[in-house]
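Structure first, then comments.
The other protein chains are all here in position, but one chain of the complex has been omitted.
Up next is subunit A:
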């Protein structure tokens, strides 16, 4: 796990690992989902105790294959909040979920069409190596959190993103 921020690494090691290898179309998906929830609960509790709570998510459908929520990042003492959403792909957990921040679509080069965040080269090999032990919590921790930490300051400083208190809205195409 080279090239990762030490805090990320230390946090990651504390999130419980998942055992069930089941995609959304598999029979054991319910079991997998339970494990996902357990991991998420643990991760959230950790964040709370570290005073590092940075997201809110919930399942958008009863199957637990679509999730929505919010995430935020504090930059220069200002909190910048964004909507987030993602689907659980069919080939999950071999394939990581693609997290989307629709509000930032086309505001940054580190984003695919539709707002899917573009992750570092380190992410995919690590996810593949640890399949099926990594879950949604891990994806957030390894994927979204570093992305926000890297991109939000640039977006804010370049003026692409303005704080909600400012009257100006985010520039849309």
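We take it that contacts are C-beta pairs under 8 Å (C-beta built on N, C-alpha and C of every residue); 3 or more make two chains touch, one makes a residue touch a chain; residues count from 1.
The rule we apply is simple: contacts and distances are computed from a predicted model.
S.K.: According to its UniProt record, what is the protein name of the omitted chain, chosen from "NADH-ubiquinone oxidoreductase", "E3 UFM1-protein ligase 1 homolog", "Phosphatidylinositol glycan anchor biosynthesis, class T" or "Auxin-responsive protein"?
M.R.: The UniProt record for the chain left out of view names it "E3 UFM1-protein ligase 1 homolog".
S.K.: Touching the hidden chain in the complete assembly: which of A:3, A:62 or A:125 does that?
M.R.: Final answer for the missing-chain contact: A:62.
S.K.: Who touches the missing chain here, A:5, A:53 or A:157?
M.R.: Of the candidates A:5, A:53 or A:157, A:53 is in touch with the missing chain.
S.K.: Can you name the residues of subunit A that touch the chain not displayed here?
M.R.: Against the missing chain, subunit A presents residues 29-30, 33-34, 37-38, 40-41, 44-45, 47-53, 56-59, 62-63.
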